[in-house]
Every structure is written in C-alpha cells, then in structure tokens.
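Dropping a structure here in structure tokens format, bear with me for questions.
One chain of protein is taken out of this complex; the other chains stay put.
Labels run A and B following the written order; every chain starts at residue 1.
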Amino acid sequence: MTDSRTAILADIAAALRRPSPHHHQAPAPPPGPGVPIDWSDPVGVFEKRFTEVGGHWHHPPTRALVLDAVLTIVRQHDARAVLVAEDRPGLLDSLRLAESLRQQGVQVARRLDDRNRADDFEVMITGVDAALAETGTLAFMISPGQGRLATIVCPVHVVLLERARVVRGLGEFLTLAKPLLASGEVSGSFLVTGPSRTGDIELTLTVGVHGPGTIHVVLVD
Amino acid sequence: MKPTSTRFLPVADAALDSAQLQRALTTATGRFTAGRLAAGAELANWQSLRNQGRAIREEAIHRLDELLLLLEQNVRAQGGEVFWARDGVEACTYITDLAHRRGVTLAVKSKSMTTEEIALNDALDRAGVTPIETDLGEYILQLAGDTPSHFLAPAVHWNRDQVAQLFVDKLGIPWTQDVGTLTRAARAALRRRFLEAGMGITGANFGVAETGTIVVVENEGNVRLTTSAPAIHVAVMGLEKVIPRFEDLEVLLTLLPRSATGQRMSSYVSLLNGRRRPGEPDGPTEFHLVLLDNGRSRILADPEGRESLYCIRCAACLAVCPVYRRVGGHAYGWVYQGPIGAVLTPQYLGPEAGAPLPFASSLCGACRDACPVKIDLPRLLLHQRERVVEDVVKRHSGFGALGARIAGWFLQTPARFAFAGALVRTFLHLTGTGRWLRNVPGPLRGWIASRDLPKPPARPLRDLVGK
Partner (left out) sequence: MGLAVLRVLERAGHPAEFPAGQTCCGQPLFNTGHRAVAVSLARRTIQVLQPYDAVIVPSGSCTAMIRAHYASLFDPADPARQEADALAAKTFEFSEFLVKKLGLSSVAASCPGKVTYHEGCHLARELGIRAEPRALLRQVHGAELVEMDGVDQCCGFGGSFSVKYDRVSTAMGNSKIESIKATGAPTVVSCDPSCLLHLGGLLRRQGVAVTTRHLAEILAAENKP
C-alpha cells in the first residue's frame, strides 16, 4: 500500500516537472453577478425557484396554523405512520409536532430504529438548516437527531422552514457548512433540490425513484 | 469494461442503420443541449464562471501531489481510510479484500464511470460479492448484460418497450409501457438491496483537499441510500478529481448541473466527510477512499494531453458532437464517449487500442464551445491523432506515414504541386466526359459512395494568373 502511494506521488511529481504550454496560470477574475434577482424578498425567490423544480409550497399565516398545515399534508397522503426527525434547532419540538400528530391518531416515530421497517412510513417531517433561494435548494446537515436516512427514505418529505434560514445561494451555504464539515463535527451535508427524479427511460421525467417523489415546504414565521 | 474501440466503424454503421437509436439520440442530445444553453444563458456571469472553473481545475491538476496529500490527511483525520491504487487491479483487490474481511456478500453501487473503467463489478463477482447497480439506467443495463452509452443517461439506447420486456423477464412484473410503473418496479426491487447490502460503493465528482469532503452529484437518490444504509462506504475517485478549496464548489456546482442536464442544481448533492459520528443515528461505520491512478499520472506527464484531466464529466461535449449524435456511445467502445472519450480512451488504453477515435471527428469545435471548463478538445484530438500516427502507423504498417511523406513531397514546391495537379486532372478527365464524376476508384471510394465529385477546372488558377 505504501509502495503504491510512494510510486504514484513520485510519478505525479515527475510529470509536473514538465511544464504545459496550455497552463494559463493567471488567476481568473471572480465571476460577476449571476441571475439578476430582486433580493428584497429572498423567501419569495426561494418559493418561486422551489416550486419551479416541483416542490409544494405552504405558508400558514400564523405559527399556530403550522400544525394544521402539516396535518392536512399528512392526511392528503393518507399517511398512517410518519417519521418526525429530531432536528438540531429543536423547531419540531418547539411546535410540539409529534405530540399533536399523535393526538390526531397518526402513528409517529422519532427515529428509524429498525430500518427494515422504513417502508412503513409514508411521510418524513424534518427541519432544515438552510434554504438556497437561487436554486430552490434545501440544505440539511447530518446531526445526531436527524441522520442520513430521515431526509431520503420516505416517499413524501415535509420540511418546516424558518424564514431566517433562507440564504441567497450556494456561496452563503458553503460559508455556513464549511466549519462544521472541516472540523469533523458532522459527517456530511445534503443539498436537495426538488423531488427524486430520473429520465433514464426514454428521457421521460419520473419522480420518486429512490427518494421522495413529493416534497413540501411549510414556511414557519 | 472490455474495450472495443477498434470496431468504431461497424458499430457506427449499425447505429446509423437503427431508426430507433437515431430517434433516441436526436431527442436526448437535443434536450440536453437546449437545457444547457438555457441554464447558462440565465446567468449573466456564465462565461466568467467557465473561466473560473477552468482556473480551478488547472490549479488542481498543477498542484496534484500536494492536494492529494492534503485530501488524504483530512480524510484520515476524520476517521476515513485512504488507499492509493496504481491500477484497476490494485483498486479492485483492495475492495474485494475489504469485503471478505467484513463478510460482505452484497454491495450496492451508484453510477460511477471510474468503477466501469476498472471493471469493478467483474472483480466483485469473481470474489463472491454480488454488485447491484442502483441508478435506474445502470440497473437496466446490468439486468440486460449491456454497457453504458452516455455519461448521464447510460441506457439512452434503450426504449420503453425493451425495458418493459426486460422487467417482465427479470423482475416478473406484468408488461407495461408506463414509465412510472417501470420505475416503481425498479425502486421496489432495489429498496430491499440497499437495506441488505453490507457495502455501498460510489464514485466521486469532487474531492475537496482542504476539508476532506467527497462530493457526489445525482438525481435519483440512490447515492444518498448507498452512502446511508450499508455499514461500509467505499468511494472510488480518479485522482484528478481533487479540488483545492471548499469554496471552489460554488463555481463547480454551478457549472456541472447546468452543463449536464440544464438543471440549476441536481436533485441531490452529497457532501460527505466520512463515517458516522458518535450520536448520529445512521450512516456507515467505515469510510474508505480509493484514489485511483490507472494511467492518470501518465496523462499528466504529457504536457500536451494534460488538459484532458480537467474534465468534470458533464457530457455537454457528447450532446453537441455531431458524430456522437449519430453514432451513439457504443461506437467509442469503452467507458468514455464523445469527444472527451475520443481523447481519453487512447490515452488510457494506448494509441493502438484507441486508434480510430481521435479521427472520428470533423474537428468542428462545438465541444470546445460547450465545455464548462473550456477544455480545448479539438487541440487534444489533433494531439492524439499525432500520437496515433507516431505510435501505430509507423510501427505497424508505415503505409499511412509513407502516404503523408509522398503528399508532403508533392506539396513542397510549386512545380511538383502543379505536376501532381496535372496528374489528377488527367486521370479524372480520362474517366469520362461531363463536369461531374460518379465513380472514382481508390482512396476516394468513401467519398463517391454518397457524393458526386466535380472535376477540377481544365486549367488551374496558377496557369491563368500566376506570377
């Protein structure tokens, strides 16, 4: 193993001693502004871009109506069992989401203890760490409560989004995520843009291949 | 994957004769290109993003050893293993040994051209580990024993009726032409596999040296499951995929999806920093990064060919290439297709095995204009043509090179040039009267099969006005 490593590094070092006439070297200027976007309403930009990729947008007028909105979605999908992740900021707990759903007769799990039973859950409900307006993207950090499967495994994903988590785009998200990933505090992060999709059969767009086919965002003021 | 690049012409001919494939290629490439153009046009800074993308890739390749060491250090610091593989055999052996040590008999895989390159599935099969492709297109091909023909849409050469019959035969579902139903059947069959598999194997779109982050881009969610459910995650990364900084992802993750499928962002981007942390409820307990050379350091050593290592595998050059659009991916005979494939294959496999590919281009330059990192593909094609001429023609037959030397001799002075012109003129005028030819023997057979050839004027311009 060490042998291959040494050999490869020696080969690379030898190769790089031969300069290439096609190496431009001059640093490229930073990119100028991208999409001309009116940033006075970043949440509005997110809503537009998120719905353009097939997401469903919900904006209950008050915080008190968030539970109703979630319940309506759960009923709409005929879900008897839902997964309510333990999100890091504790938004779902502060809304008492799991308890309220249970009171309405919905079976709720907080963790996926037996992943072989993942298919029992029609809906997963999570918070989100950031929402990237430019691309309509949701960004999730892996956390002790909300691991990897809780944002991919069910056919329907309901995301509770606090207004303050909307950022302009990838650049701002990378700034937020870098310290968490570089320090090793979390084992990864996922960007999710619309439902799971494929065009592998005759380029016919089909959603819900391996991940959720439906994704809802409920804005929490 | 066993290379068949030397059979370019017969495979291309079969493709041209298949009305179904022609339709599929026209639709797919047309849609990819339209999507790319729209997604690029939306950004006022698209051209400067391309310059930035190129600068990032250029820097990465020219700091390759230093960045790989940094990547290794950061992956290890977060509990990951790093294995350096000189070739496919070393990479495959490492992975199969690991599977044996951990008692793994089933591995799920996401789409990875790098693992196709090293024929990892064959190695796993031989070692008693069943590999399951989980990308829908790759799954279709694996069930059928077929090979990919496009970077992004590997089964673009399959139509829904063929998939339907395959799923009737292999999955036991009733015949249906409904793509949604076919997709759900694959989902159901694969879902169990994700949960049963002891190992998940992915490629890597980028490896960030500065943070040790492996980035994988996809649309289906199969990468997400491959890297979440099994206890071991193995990422096989061509060592050229390293990038210096985490911030570089802003440029590269803007260029890649827009150039590939025309999406503003692919459905899923996984930024992975190794195995699960204490307290995390799921995720692999082991992470292994396989850094694969397999000829890359040799390509790096050629200053004229080095630029091909900048490629981020978006497939934009395939979609705009008028040759790919007509012959499809299989004619290229190996893992990489289109203009970039015509450049990479002879570099990886040697000029002899890849010989026809660099010549299978009209050098129109559409690929260079489409490339998000501005790789000068026509120049690379010309460079590979030179290598083929040097290494193959001269060594094996000498005929082509002799022809070139004869042509060069005739072209070297005006007298010889005029003499050659007179010979051709006389010969062509002997073939009959009339201004157009329909039958010419010899090297122009290929021309005359579909095209008339005008006779040159009786007297050349130099005779009329030459000074």
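The rule is simple: a contact is a pair of C-beta atoms (placed from the backbone, for glycine too) under 8 Å apart; a residue touches a chain by one contact, two chains touch by 3 or more.
Since we're looking at a predicted model, the values are computed, not measured.
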In the intact complex, which of the depicted chains does the undisplayed chain touch? B
Residue, one of B:R23, B:R126, B:R192 or B:R405, that touches the chain absent here: B:R405
Please output the residues of chain B touching the missing chain, sorted low to high. 9, 12-13, 16, 322-323, 326-327, 358-366, 368-369, 379, 382, 385-390, 401, 404-405, 407-408, 411-414, 416-417, 436, 438, 443-447, 449-454, 461-462, 464-467
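Operating definition for what follows: only the chains that are shown with their structure count from here on.
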Roughly how many whole angstrom separate the Cα centroids of chain A and chain B? 29
Can you list the residues on chain A that touch chain B in the complex? 1, 4-5, 7-9, 11-16, 18-25, 27-36, 49, 53, 111-112, 115-116, 118-119, 132, 134-137, 142-145, 147-153, 169-171, 174, 177-178, 181-182, 184-204, 206, 208-212
Interface with chain A, chain B side, in the complex: residues 24, 27-28, 31, 42-45, 48-49, 51-52, 54-55, 58, 62, 64-65, 68-69, 74, 77-78, 83-86, 90, 134-137, 140, 153-156, 158-160, 163, 179-180, 182-184, 186-187, 190-191, 194-195, 210-213, 219-222, 224-225, 227-229, 239, 246-247, 249-251, 253-254, 261, 263-277, 279-283, 291, 293, 297-298, 300-301, 303-304, 306-307, 376, 379
